[in-house]
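Every protein chain of the complex appears in place save one, which is left out.
For reference, chains read A, B and C in written order, and residue numbers begin at 1 within each chain.
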Amino acid sequence: MNEIIAIIIAAVLSWINFVLIDTWMGLPEQPGVRGADVIGRSVKRRGGDLAGGFFQGNIVCSPDASAGTLLASAACYTIGTPEGGLIAAVLVYFGNRLCADPGYAGTTGALSITCIIFAASYIGIGPADFIVGMVLAIVTIQGLHHPLASKLLGRIAEKMGRHTKLT
Amino acid sequence: MYPFLDLITLTTVSVGVLLIGTAGIILLKKPMDKVIMFALLQGGFIGLIVSAKYLDVAVAAAVFDPISTVIMLIAITKLDEIRKKKIKSQEDGFFA
Amino acid sequence: MLIQILGIIVLLMALRTLFAQDRSERMLYLNAMSFGIAGLMALYIQTPFGAIIAITYFIASTISSNAIAYSIGRVKNEIILDE
Partner (left out) sequence: MIIHANVLITILSYILAIVSVMVVGLLLRIPILPERPMRYSFTISIIFPTSVLAIGFTAILFKLGYNGMLVAVVVGVLTAIFAKYFLESLLPKPLTEESS
């Protein structure tokens, strides 16, 4: 029972982390590559929001802060707490540049989740809980119901001043 | 307490993903859907190699996967252009 | 406990990929399944090489997703010659 509470807390922490960093780095504003445009317009055609669709398409087409969160927690679990996150940040940067993306979101997400894991290890939440929590968080965005998730993301983007200007 | 939960390991999950990918490649009609299910099958394949702990083979397979996908996509795009051009030229031939 | 949760998520996402309606909807489910498999490999191999292989697999699958999504936009409705 104690383990389930730890997983839920880790899921909430990583959801807040990657949604805030991705929105701040301007993912809902414009599609970075052309594949994200296709996915965003398809989500809008099924009754969603365009900014949330661009957000989901950008996550599919290049490793952003969501990938940085997952890979940094995996590296912290297997390598060691401060060093693994730094190594994962460098590898995520190279992978980001291979996908024609500037790479700000991925490295920022990896470094910030390293700090969060280092702080949360004092209250008994290990890096293994953060791996499962990140997968649960990405399932709520990409896996359950796309129009509702895109409307929620669009509302967050509008509140932070990053809503798209395209139509 | 739950005896069926012990059955779920990396090996059985990878075999399940492989079977789902194979069924998708056989059942779906359009070529692009077949390519998407092929990308799903690659994930199950790498998981199966990792569960047997052949890690160097797994790294090589993971590096060579996008290359094979890109080659198949080039072939599909080219074939589609050729077929559309053929239909267009046939219509022009009939009407002109 | 952790591996079982991830395994159920991966199988569920694979089934939703098979029975999805739209083509770009399949890409989103495929990405969620790829997250699950990368986490599962890192939990199963508990040495530093496990992290390296998880990072390599995830970035390679993202590159192939990028290529597929780019050519979905180019090939709108393709012609199939059956019978």
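Observations, loosely collected:
In this text, contacts are C-beta pairs under 8 Å (C-beta built on N, C-alpha and C of every residue); 3 or more make two chains touch, one makes a residue touch a chain.
Fair warning: this is a prediction, and the values are worked out from it, not measured in the lab.
When the omitted chain is restored, the residue from A:A11, A:A36, A:I87 or A:I131 that touches it is A:I87. The missing chain, though absent from the display, is touched by one residue of A:I79, A:I117 or A:I131; that residue is A:I79.
Residues 25-26, 34, 79-80, 82-83, 86-87, 89-90, 93-94, 97-98, 100, 102-104, 107, 111, 122 of chain A touch the missing chain (whole complex, contact as defined above).
The rule is short, and it goes like this: only the chains that are shown with their structure count from here on.
The set of chain A residues that touch two or more partner chains is empty. Multi-chain contact residues of chain C (touching two or more other chains) are listed as 23, 27, 45, 50, 63, 65, 68, 72. Across the complex, chain C is touched by residues 3, 7, 33-39, 42-43, 46, 56-57, 59-63, 66-67, 70-71, 74-75, 77-79, 84, 87-88, 91-92, 95, 98-99, 128-129, 131-132, 134-136, 138-139, 142-143, 146 of chain A. Listed in rising order, the residues of chain B touching chain C in the complex are 5, 8-10, 12-13, 16-17, 20-21, 23-24, 29-33, 35-37, 39-40, 42-44, 46-47, 50-51, 53, 55, 58-59, 62-63, 65-66, 69-70, 73, 76-77, 80, 83-84, 87.
Those residues of chain C that touch chain B in the complex are listed here as 3-4, 7-8, 10-11, 14-15, 17-18, 23, 26-27, 30, 33-34, 37, 40-41, 44-45, 49-50, 52-53, 56-57, 60-61, 63-65, 67-68, 71-72, 74-75, 78-82.
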